[in-house]
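All remarks here apply to the structure that follows.
A protein chain is absent from this complex, but the other protein chains hold their places.
Let's look at chain A:
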Amino acid sequence: MDEEPERAKRWEGGYERTWEVLKEDESGSLKATVEEILYQSKRKRVIESHGQVRLGMMRHLYVVIDCSRSMEDQDLKPNRLTSTLKLMEAFVDEYFDQNPISQVGIITTKNKRAEKLTDLAGNPKKHITALMKAVDTVCVGEPSLYNSLNLAIQTLKHMPGHTSREILIILSSLTTCDPANIYELIKTLKSLKVRVSVIGLSAEVRVCTVLTRETGGSYHVILDESHFKELLMLHIKPPPASSSSECSLIRMGFPQHTIASVTDQDAKPSFSMSHLDSSSGPGLSLGGYFCPQCHATYTELPVECKVCGLTLVSAPHLARSFHHLFPLQAFIESPVENLQGDRFCQACQAELKDKSVFSCPSCHSVFCVECDLFIHESLHCCPCCIYRQTAP
């Protein structure tokens, strides 16, 4: 394989004198330093917009969860498996919130084999029920990276070219048992343009470093549970699309939701097509979403029509992804003393007591720290810029 960049390991650096961060002021209190540290940790989140980079909006992600014997270790409470499954439920929820037209599948690996827990699907409920049931699985044996990657590839290679193909591996064991040469598989992954990322729960393993470096993914090892959550949430934002992915126009249907009551003359009850496979009795319902091409009924969107193959979405689903494509600019930080006139945050009307304020670069309105965080994390639009864009 090609040479890897020389990187200093943590034990090779000098001592970090972490106690020097804390400085006492004249009266011996640490309050100012503590406030400063809290302030910095708040600001850490806000930045890093990709700018004008094409993002992969329609994502097909497989999550491989290691269920080997090392997952019974109790360094994450109550044990690694339970903690991982709980965080995965939160991950699945957030993922479908931020990427409504993407799909997720889950694979588990133990006893030198890999098996699919859930297939690639766009509905979060199925995955969450499967994850809740998986808490009872017995963790035994060794994981197999080769088998799980192979299993994921078999589905991913048939996915259309304009979608992004990703695999996220949560690996806790330090060993892997592979039936064939994994470096060949890495070459196959690269040629299929699959991006593999790994989150390690124990320590850095060289084969994972090579795997992620060759395919363009990221490799992190967790420090504790909150760090684990942070690393998982990093994978929710759409990654930059590789330059060779195709762009195409995808044909989609936008069905109307009809709510019909029993007294309507034309209302005919129908089965929902999405419940055909489920064992609980499918109910006859009067309303629902009708596929514009074949008039099959569905109860929820987004879904791929089983009869005619048309992808059905609603306009708000596409609108949820807009803030990734048009990200809000970061606000400019400036000390509060420079502000003339009334010192009030223009969004929440609070008095500005922090030591710095944030102003929007286009409309120059002033916001406090909390509003700045809220605007960049949840709102994605500046409250005062809206008026400027219609001004003549």
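As a convention for this text, a contact is a pair of C-beta atoms (placed from the backbone, for glycine too) under 8 Å apart; a residue touches a chain by one contact, two chains touch by 3 or more; residues count from 1.
Following the convention adopted for this analysis, contacts and distances are computed from a predicted model.
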{"item": "Which of \"AP-1 complex subunit gamma\", \"Sorting nexin-1\", \"General transcription factor IIH subunit 3\" or \"Proteasome subunit beta\" matches, in UniProt, the chain that is not displayed", "value": "\"General transcription factor IIH subunit 3\""}
{"item": "Residue touching the undisplayed chain, where the options are A:Gly105, A:Gly200, A:Gly217 or A:Pro255", "value": "A:Pro255"}
{"item": "Contact residue for the chain not shown (choose from A:Met159, A:Met233, A:Leu310 or A:Ala330)", "value": "A:Leu310"}
{"item": "Hidden partner interface residues of chain A, rising order", "value": "54, 57-58, 97, 161-163, 241, 246-259, 292-293, 310, 314-316, 318-323, 325-326, 342, 344-350, 370-371, 374-375, 378-384, 386-387, 389-392"}
